[in-house]
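Moving on, here comes subunit A:
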Amino acid sequence: MSAPALELAGVCKSFGGLSVVHDVSFSVAQGERVALIGPNGAGKTTVFNLITGVYPVDAGRVTASDRRIDELPSRKRIEAGIARTFQNIRLVPELDVIDNVILGEQSLCKGIRPYLAPIRWLGDSGARAQARSVLAEIDLQRFDRQKAGGLPYGIRKQIEIARALMAGPSILLLDEPAAGLNAEEAAELSRVLLKLSDAGLTLLIIEHDMHFVDQLCDHTIVLNFGRKIAEGTLAEIRRDPLVREAYIGRSEH
Partner candidate 1 sequence: MKHLVSGIALTVLAAMASTSPASAEDLTLGFSIAKTGPFVSLTLTNEIAVDMAVEEINASGGVNGKKIRLIKFDTGGDPKQASIAVSRFAKDDFALGVIGPFSSSECRVAFPAGERLKIPQIAIASAAPKLSEPFAYGFRNSINEGAIIGSVMKALKEKGLPAKTAAIAHATDDVVSKAIGTKVLPPLFEQYGIEQKKTVTFQYKAFDVSTQVSQIKAENVDIVGLGSPPEAALKLAKELQRQEVDVRLIAGTPAADPDLPKRMDGAGQRMTIGATFFGGYDESTKSFSEAFAERAKAAGIARTEPNMYDVNAYQIAMIYAEVMRRANVTGKQSEVAAERVAIQAELAKLKDFPTLAGEVTFNADGDALKPIYVMEIVGRKWELLGVYNP
Partner candidate 2 sequence: MTGYLEGILVVLCINAVLGYAAYLPLSIGQINLGIAGFMAIGAYTSAIVTNELGFPLILGLFSAIAVAAVAAALIAYPVLRTTGIYLAFATFALNEIVRSLFLNIELVGGAAGYPVAVYSGILFPALVAAVVTLLMVYSGATRAHIVLASVRRDEAVSDLFGVNIRLVQLIVFVVSAGLAAAGGSLYAHYFSFIEAQHFTVFLSITTILYVVVGGTRSVWGPIVGALIYTFLPELLRDSGEWRFVIFSALIIAFIAFRPEGIVAPWPSGPGSLVARWVGRSR
Partner candidate 3 sequence: MHVQQIVNGLMLGSVYVFVGIAFTMIIGIINFVNFSIPALFMLGAMTAWALLNVGVVAPLALVAGLLVGIVASMAVEQVLYKRLSGRDPVISLIGSLAFLILYEHLVIHILGSDQQAFPALLPDFNIRFGDIVVGLGQLCGFAISILLVFGLSYLLKHTPVGRNLRAISESTETATILGINVRRHVQMMFVAVGLFTALGGLLFSLNYLQVSALMGQEIGLKAIAAMIIGGVGSIWGAVVGGMLIGILEVTTIGLFGADTVDIVIYALLLLLLVVRPSGILGGALQSTQRI
């Protein structure tokens, strides 16, 4: 059994005395599709930020394929194969879509040479070709020359995915990818993610749309008030009283 793609062990984080993530441990195997669910404010996005190094962990360890990454600066974590998207869109609106995607492979550009090629004028070669192919994978290549700022919410969400894929990650962290998509768009997205996963990409997805999770993920972790309260297949956690209580509160009888 190869080392898990991602493993959290006893991770804690508190902001000024308020404990937001408390002793969370879980692991995501290579090629697995895991969902991270829980009510708002459960600490899901904070876990993502701890994995990607937006802020340091207070305690515990984060390892990616057996390499400890919680001490790496945030800039280096993407080189450990961890790419992500964001809950609220964080693209560069004044740049074309294709340029936004090209930024994704920034971690692979070493030295001065990558900055010398006039990629905008070279038509379809080098960085632009690769970016266009990544966009094609999620059927967005028709937007490549448009400004990222002027596009609808759903499209911009998926462009963030393309940007993350551009970094050639081994594990992709998706923060509510289905939010703002209609049923048909969500189905299309999950079909694309399934194809990527079959190609070996590990997925960890924060999501509220249970139908989307059901279609896509085989393993689910539930957080509530910063603690892991359940883990397992979607069917198992549906029957778990703790989960039901977290979502719909205790019955009065």
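Please note the rule applied: a residue touches a chain if its C-beta (ideal position, glycine included) is under 8 Å from a C-beta of that chain, and two chains touch if they have at least 3 such contacts; residues count from 1.
Per the selection procedure, all candidates are chains of the complex that A comes from, given by their letters.
Please read these numbers as outputs of a predicted model, since none were measured by experiment.
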item	value
In-complex contact of subunit A, chosen from 1, 2 or 3	2
Candidate 2-facing residues of subunit A, complex	52-54, 74-79, 83-84, 86, 90, 92-95, 99, 102-104, 106-109, 114-121, 127, 147, 149-150, 163, 167
